[in-house]
Each structure stands twice: as C-alpha cells, then as structure tokens.
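A protein chain is absent from this complex, but the other protein chains hold their places.
Should a chain be cited, it is by its letter among A, B and C, assigned in written order, with residues numbered from 1 in that chain.
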Amino acid sequence: MAAKIDEKDLKRIREQLPWLDGLGIEIAEMGDKRAVLTLAASRDVLRPGGTVSGPAMMTLADAAMYFAILGTIGLVEMALTTSLSINFLRPPPPGEMRAECRILKLGKRLAYGEAFIYSAGADPEQPVAHATMTYSIPPDRPAPPAGTAS
Amino acid sequence: MAAKIDEKDLKRIREQLPWLDGLGIEIAEMGDKRAVLTLAASRDVLRPGGTVSGPAMMTLADAAMYFAILGTIGLVEMALTTSLSINFLRPPPPGEMRAECRILKLGKRLAYGEAFIYSAGADPEQPVAHATMTYSIPPDRPAPPAGTAS
Amino acid sequence: MAAKIDEKDLKRIREQLPWLDGLGIEIAEMGDKRAVLTLAASRDVLRPGGTVSGPAMMTLADAAMYFAILGTIGLVEMALTTSLSINFLRPPPPGEMRAECRILKLGKRLAYGEAFIYSAGADPEQPVAHATMTYSIPPDRPAPPAGTAS
Partner (left out) sequence: MAAKIDEKDLKRIREQLPWLDGLGIEIAEMGDKRAVLTLAASRDVLRPGGTVSGPAMMTLADAAMYFAILGTIGLVEMALTTSLSINFLRPPPPGEMRAECRILKLGKRLAYGEAFIYSAGADPEQPVAHATMTYSIPPDRPAPPAGTAS
C-alpha cells in the first residue's frame, strides 16, 4: 500500500468512525487518488425486500472518498463531506459489496470524486449505485502529535 | 396523527429498519406530504471534531422522506430511494437534530421531496444540511396481510 | 428594489451574459438573499412535444441564483457556479416561466441556494422543476472601475 498514511494513524482514524465497524466496512485498497472499500454481507444492512439499504451504501461511498483523500494527502482528520449525490441503479442482492472511488479533482481546499458500488463478483458494467462527492479540506493541516485525541 | 398508516404497521416497518433505532431516530410528525424526524444526541454519531457525522444525517434525511411517503399514501414497504443529494451547510454542534421533509411531487411511480436538517433549537434560517430525494413507488401495492414478513 | 447593486452595474453585467437576452430572461425581483426571474414564452426554448427545454430551465435557475447573490452582496462578476443539480418534476406547457430563488447559506467563499421553477399562473404547490446550486465567491472583490471590461 503506497498510501500516504501509516497503519497506526489509519487504525486511530477508524476508531473515531465506529459506524464503519458497525456496518462491516473494510479498506481493501488505498492509493494515489483512489480507494476500494468493502461492505460485509450482514442482516443488519438489509431492508425489506432483502436488498442492501440505501444508507449503508451512502456510508460506504462517503467512506471510500474519505480514505481516497487520506491515502493521497495523508492524515486530514477534519476533511468533511460538503456534498454527496447518489443514484441507486439496481437493487443489490444480499451479499458483500464493493465501492471503488477515484478523486477527479484534488485542490487545496476541495476534493471531488466519484464512487461506483458493485455487488461482489458482479459485472463491472453493472454498478449497483453511483455517487459523486465533494469534501472540504482544512487550509492548514499539521499532523497532530501521535496519541492526541482530535 | 392524520398519517395514512396505523401504529401497528408503523411499528412493524421500524423493526425492519434496525439502523433507525441504532441512530436514535424517532418520528415526531407524519402527515400529508410531510414528516419530521429527530436524531438523538449520542456519542455514536459524532465524528472527529465533535460534529454529527454525514452518514447519520443522510440516514435521517432518507428516513424522513420514507415516512413522509408512508404518511401520505399508506403502507408501501418497497418504496426505494432512487437518488439522494445532500449538501452540508454548517458543521452541527453535538446534540439532537431534526429533519423536516416535504414531498414536492407525488406521482404514481415516483416521489420527489426535500428535507432540511436543523440542530435542535437552532434558527430555522440556519439549516445544517439540505437534501433532495427521489423514491420509486411500486406500481401496485396491495397491503400484505398483517403479520406477513415482506 | 433594495438590491445591493445599482441599475447601471446590473445593465453592464447583463450585457456580459448575452444568452439571458437570447432566452428572454428578465429579472422580476432582486433582494435580500432572493431573486425572481422570468423566462419569456418563445418558440426558441421549446423542445419536441411542445415543452420548455431542460437547458432553458437550467439557465434560468442558474441566473436566478447569480442575481440573488448580486442582490445580496453587490457586484461580484466572478462569482461562479461550482455545482448545479436540477430535478424536472412536470413537463411545463409552452408559456412564460418563473424561477424563485433563495439563498440558504451565504458564506465568505461559498453560497448555496435553491430555486423553484413554475409555469406562469400555476399552483405554487406544483413546481415544474427544483434546483439546488453552489456558487464560489472570490475571496476579495474590489469593484472594478466603471467601464473596465472584466
């Protein structure tokens, strides 16, 4: 992993985002302007009809963008979503899902990217959902001393 | 509550959406083309910096639209979000939040609406977030027999 | 008109946006965090089926936000749209249209607002389209000397 964030910082960040564990979201890849995250198959994210819930997919897309940013510019705890737009294209079957995010613009203050969400093992021509997201990046971002709660 | 759904069906629907309880989301009002929902102040929804997480607000907005639809046309378990777009306007302080949703179009197959999210007790001129949402509504929707899992 | 821009500057700005005249877009009201613009009934904006074209309505919504900003903070020629999202809710009949825009957040660098588009004389409960928009506002904005091309 060539991501500009080390395992220790990544672990600390994750502990501050407990809903990721709650949904079974894992980071599969992090690198230059991109990230791939997975969402575990679990009963907790299914909605009536047996399909994965919209909010679970929104959370997955949003997290994919966050980690794509962190993997590219390093530790920026206060990067915040300023907008997210998601279209649900096909009801996904129950099962693991995967979000593939890439950053389309990385400015000093704003990052913009898109994420495709797939059912595990599905045709890459058949995304389940597509999201676009804008994040604001704090103007100055000294890395906090290790062990400091932010 | 003049909502076109009774307490028993509402309770059953909520049991199928366990993430609402997980976030402390409650229905405050449901009525003709509108709904008001609240999100409890809790540590679980806070992100670094002490602000309520984006995914918690997305889930709140999405649920507000769902219950605005159910309150207007009755039990439609398979109403599904087809798109959601949210803009975060101000970082909310920790504390209870409120989403006010109204439906702007209710067609046979699609509903479109918007939700404003506020910090409890805040100025109505100062929304924390603004979302627009489209839901698809199944073409025929006979109410399932009571007690049937859907 | 309590708008913070005088008639002379407004006239000059309009001359720099020739597509407004091309579509027959007029400013009906400009004031504190809001603007109302009209789009003339003309053959040029109709698409097959006799309905007003999407691009004409997008242009109308975008201009309504621009003039709402100018009416609130004065002459800012370089305010630029950073995002626009529009949902078309009902095909409008041929005829004059009206966009009502209000600004929901006006920060130092970003403005966010929404616009409802109506057919002239139509029910305010039946908007034809709904748009949300974000504009960036240049950090410092001295008014250019009169007569200077920008």
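FYI, a contact is a pair of C-beta atoms (placed from the backbone, for glycine too) under 8 Å apart; a residue touches a chain by one contact, two chains touch by 3 or more.
Note that this is a predicted model, so its numbers are computed, not measured.
Peer 1: In the intact complex, which of the depicted chains does the undisplayed chain touch?
Peer 2: When the full complex is considered, the omitted chain touches A, B, C.
Peer 1: Taking the full complex into account, what residues of chain C touch the chain not shown?
Peer 2: So the residues of chain C touching the unseen chain are 13, 16-19, 22, 44-45, 47-49, 51, 53-56, 58-59, 62, 77-78, 80-88, 91, 150.
Peer 1: For chain A, enumerate the residues touching the unshown chain of the complex.
Peer 2: 85, 87, 89-90, 104-105, 112, 114, 127, 130, 132, 134
Peer 1: Go through chain B and note every residue touching the omitted chain.
Peer 2: Looking at chain B, the ones touching the missing chain are residues 83, 85, 134.
Here, only the chains that are shown with their structure count from here on.
Peer 1: Between chain A and chain B, two copies of one chain sequence, what rotation angle (nearest 5 degrees) aligns their Cα atoms?
Peer 2: For the C-alpha superposition of chain A onto chain B, the angle is 180 degrees.
Peer 1: Using the average of all C-alpha atoms in each chain as its centre, how far is it in Å between chain A and chain C?
Peer 2: Between these chains, centre-to-centre, one finds 35 Å.
Peer 1: Measuring from the mean C-alpha position of chain A to the mean C-alpha position of chain B, what distance in angstrom results?
Peer 2: 23
Peer 1: From the C-alpha centre of chain B to that of chain C, how far is it in Å?
Peer 2: About 30 Å separates the centre of chain B from that of chain C.
Peer 1: What are the residues of chain A that contact at least two other chains?
Peer 2: Those would be 83, 85.
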